[in-house]
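Of the protein chains in this complex, all but one are displayed in their positions.
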Amino acid sequence: MTDVDDPADHGDVADPTELAERVRDGEFRLHELDDHADRASAAAARRRLLEAETGADLDAVGGYAFDAADTEGNVENLLGAVQVPMGVAGPLPIDGGAVSGERYLPLATTEGALVASVNRGCGVIRAAGGASARVLKSRMTRAPVFRVAGVGEAERVVEWVRNHRETLREAAESTTSHGELVDVTPYVVGDSVFLRFGYDTKDAMGMNMATIATQAASEVVERETPAALVALSGNLCTDKKPAAINAVEGRGRSVVADVEIPAAVVEERLHAPPAAIAEVNTRKNHLGSAKASSLGFNAQAANVVAAAFLATGQDAAQVVEGANAITSVEVRKRALYASVSLASLEVGTVGGGTTLPTQSEALSVLGVGGGGDPPGANADALAEVIAAGALAGELSLLGALASSNLASAHEQLGR
Amino acid sequence: MTDVDDPADHGDVADPTELAERVRDGEFRLHELDDHADRASAAAARRRLLEAETGADLDAVGGYAFDAADTEGNVENLLGAVQVPMGVAGPLPIDGGAVSGERYLPLATTEGALVASVNRGCGVIRAAGGASARVLKSRMTRAPVFRVAGVGEAERVVEWVRNHRETLREAAESTTSHGELVDVTPYVVGDSVFLRFGYDTKDAMGMNMATIATQAASEVVERETPAALVALSGNLCTDKKPAAINAVEGRGRSVVADVEIPAAVVEERLHAPPAAIAEVNTRKNHLGSAKASSLGFNAQAANVVAAAFLATGQDAAQVVEGANAITSVEVRKRALYASVSLASLEVGTVGGGTTLPTQSEALSVLGVGGGGDPPGANADALAEVIAAGALAGELSLLGALASSNLASAHEQLGR
Amino acid sequence: MTDVDDPADHGDVADPTELAERVRDGEFRLHELDDHADRASAAAARRRLLEAETGADLDAVGGYAFDAADTEGNVENLLGAVQVPMGVAGPLPIDGGAVSGERYLPLATTEGALVASVNRGCGVIRAAGGASARVLKSRMTRAPVFRVAGVGEAERVVEWVRNHRETLREAAESTTSHGELVDVTPYVVGDSVFLRFGYDTKDAMGMNMATIATQAASEVVERETPAALVALSGNLCTDKKPAAINAVEGRGRSVVADVEIPAAVVEERLHAPPAAIAEVNTRKNHLGSAKASSLGFNAQAANVVAAAFLATGQDAAQVVEGANAITSVEVRKRALYASVSLASLEVGTVGGGTTLPTQSEALSVLGVGGGGDPPGANADALAEVIAAGALAGELSLLGALASSNLASAHEQLGR
Partner (left out) sequence: MTDVDDPADHGDVADPTELAERVRDGEFRLHELDDHADRASAAAARRRLLEAETGADLDAVGGYAFDAADTEGNVENLLGAVQVPMGVAGPLPIDGGAVSGERYLPLATTEGALVASVNRGCGVIRAAGGASARVLKSRMTRAPVFRVAGVGEAERVVEWVRNHRETLREAAESTTSHGELVDVTPYVVGDSVFLRFGYDTKDAMGMNMATIATQAASEVVERETPAALVALSGNLCTDKKPAAINAVEGRGRSVVADVEIPAAVVEERLHAPPAAIAEVNTRKNHLGSAKASSLGFNAQAANVVAAAFLATGQDAAQVVEGANAITSVEVRKRALYASVSLASLEVGTVGGGTTLPTQSEALSVLGVGGGGDPPGANADALAEVIAAGALAGELSLLGALASSNLASAHEQLGR
């Protein structure tokens, strides 16, 4: 009865309405409900309380399919769940480094036309014989910032780091059974020293692993040098901010997908000649993005990344970096070549939201749930499928823009 | 029986297993299922098919609470739903331009610690007497790109646009009962002319409204000038790409939230003195982000934006622009001032995913569901609450970073 | 004798060697030399002093052609002059908004091959019948930053500014006989309010004019609102930093030059077919710059801008913004179209370095020295010529890259 961590012990107080009243009476607080009831009852109590306080009806939110007890690592102050419609696009034939064959891509979204658009692109890729895809770099990063006295001391810390990579590797890897520290890059701004640690985190997206390992390595830096840790993340990581360092050097998976499509297929399915599609890509994705001073040179990569992330239990806030994508299109002899290069796609097939029931099912559809063989192969495969899906989305939208203008041009000429 | 839009007519073919077989037999395709059955049965058929093809089990995905028929505007090739755990933070007292009083903030996420972190920040803000928030600009944009012969012609088109704003306004507004065309800004790159149309879309996020209105206005431009439309979106909008034009000029709502916190509150609740928190903000959010060439100068704004977007039915891909945020912290006399400025937060309380049951309930918790009075007030309020929530997240994380290093410093000193 | 401003009074102490000794004896300081001698003698004394202190020989530096007394507005602690070789490219036929006909472009540089490269590009443009050029926007900006209590106050200041543009215009224009305040755009970041004042400064580059006028307007803002001025420049101007706000909204002159070149001319003079040149432009200037997260999408615009700035007495530090250029190339029917769009070219034909003898002569070569008729026409013309010169540089370098690879390809095939 005194063990607040065991939901079984809370049977006696698990009436949501009563619990809600006790919170209203100030006996304990909203987030302390989990100490007085199992997570499901606590969630129900929160819904009662919010219904009373705000007049909202939370029936649908309360109708979730997962086991509340299993979401401890995913959310606090649980209310229930939001349900996002999930559709499917494909099949999408891919010749990748980690994936080979046809895949269906589950996409969760509330924006009409998105799934249809990607699906149309998949059809184009199928008619072209399939897309290629490759993960070219895989590195989860964390970059603490340290304070030093000045640039003289900064130089000595940088020197120490360069000469003690093995020491740092040992400290970092002592905290993880899977992760490997691959590189440490120092950056100096005045009396701030940033160390960007890069890890191979296998099938995990790896932020937690990287953070814990970097904490251990940072303690060594603090002990062995005059540097004092100011923040375990100094924004050179860069997590969930649209930063050029990710666009240039990558984060998570750097992955490219491409396809060469016969001109006849382009015309038949996208209703526009290759040259028209290339023109839209140049004026919109290259010149327009350049003029907008954008880090994204694509049509709708973020749409596909966001929908695939939601469906498969990835971190939705990391759509920010996923949008650092460049789409290229070129007219080749009787064909159209198109590619999407995603510099910083952070994905995992273990941990985070991947173990929740609906998300886990979506990963099963892709055939990439859980740890891969060899480790990392599943997350690589997921990255390649998302990249190929993004390519499908680009082709479809570029085609739609090109063909609608051609149609409008014909109309005008017809007058 | 010939009316494929009426689900009632499809009773005879609505057996999912049979439908799935017919797709496998090539009788019709995955996306044509909706022509042969009601949406719910079609979704069930798709699940059967994918289960057969991939070995996945899609039970949880099939256990959705919304009416499949109601998701026609949200998704195609419906499979079911992904369920994302939803927690709640707050209450959060806000003195805003459109919101006043305490609000609970629903957050949907799979990343542990996020809701707890925002909740802690809400406690700090409560202890400080509440946050302020203001929407300072509201403008949904769409920027088509036109082809001209060269810069001479570009100059004439720009001139025409500057002299015919009223004509363009009439054409644009003829397509919408709510939207208002507020400005049109021309940009020229060689023989490409971009026109950035800015709309007041009231309580709608407004992308569709802006797109349709801009289509109408673009037809006028094509008719009256030598410019030829190449793409209805020329990426100067900029939608779902991390672009400086949004960070500078805004898109959707430009909203700022701030708070002044007594030093004693800071120390008691964040376990660090104001100066330590300011130092973390400077080295991480300013110097670190500067060195990373980032458009985001904050700690975790995207986390809060993403979780609030998911909970309330916003477009998850627009988290990309939502992350264009600047956090400022300064030590004042016996207090800490902190602010978050979100340049391009695209939100709506009508349309899109806002009408789905769980999302609609989350909006009700916030008291901002549906159209506002006056129009636009609800979306303004939502923007202000999200900004205040982002502020809570910043305070909490900056405090955690500062206090953990102080703790570690004490530990070291204690040795 | 007590009038330190009259050089004539200093005859008795104007012996450089003696002056240098008095500085070494600590009687007065290096920069106080001008109080004890005419500027030429003071400069000579400084040279003696530095020669003695550093062992350097400053004969060449002392051999300047201008009148030292005339450089009071250009430099302090005068030593003499640096001599930068000046070459000439052209003639360059231009159909511009402010310039019409052929122009020779003086270029000062120490980098071999630059003048030859631009000259070759001029030949291509001549063979194509000339380039077009247009100044599409002209606005010198200055953006002070003010401190307010918080976002509530920020909103009121922004409101006041929007309602009192005429008041601000009067205050600003009271300080200048030529400048006109065209717009004021407010930006808010937490408790910082930035006001970007945009001026038409006619033939002056206009930074000083804009600064003085903004100072006057800022005093009104401080008097009429709770805002307190923190810095007369808050970096949203943005002067001499590579900022997206300039790339997007422009600063100084936004100018575009373009040309359509018959395919035969391209092949004969650039030794590569149009498609090869377009490919280099796409892979280098678009994809490469995109991957580098660059604000410059061109081959060598900064080379031409820097050399023309030096030759004509512009501010060399403003080459930074001048490099915000986008080059576009497209294959047209039997022709190559090429353009250069310079977003923020800050130029003037009066004031600054334009009145020095050699710089003034260079402006005369261009036919744009001094004030234009109407005012602004000369600076517009200068911007158009520089843009056309930049276009020449782009064509030449793209051609050289394309042809050298073709040559190397042929060589390989020949083996």
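The first chain written gets the first letter, and so on, giving A, B and C; residue counts start at 1 in each chain.
The rule is simple: contacts are C-beta pairs under 8 Å (C-beta built on N, C-alpha and C of every residue); 3 or more make two chains touch, one makes a residue touch a chain.
Given the structure is predicted, the values throughout are model-derived calculations rather than measurements.
When the full complex is taken into account, the listed residue touching the unshown chain is A:Glu260, out of A:Asp59, A:Glu170 or A:Glu260.
The omitted chain makes contact with just one of the residues C:Arg22, C:Arg147, C:His178 or C:His271: C:Arg147.
Note on the undisplayed chain: of the listed residues C:Leu229, C:Ala263 or C:Ala335, the one touching it is C:Leu229. Only one of the listed residues, A:Glu21, A:Asp191 or A:Glu224, touches the absent chain: A:Asp191. Hidden from this view is one chain, which touches chain A at 95, 97, 132-134, 136, 150-152, 154-155, 158, 187-192, 244-245, 247-249, 254, 256-258, 260, 293, 326, 328, 330, 337-341. Residues 244, 247-248, 282, 286-287, 289-293, 295, 297, 326, 328, 330 of chain B touch the missing chain (whole complex, contact as defined above).
Note that in this section only the chains that are shown with their structure count from here on.
If each chain is reduced to the centroid of its CA atoms, chain A and chain B end up 16 Å from each other.
Chain geometry summary: the mean Cα position of chain A and that of chain C are 43 Å apart. For chain A, residues that reach two or more other chains under the stated contact definition are 244, 287, 289-293, 295, 297.
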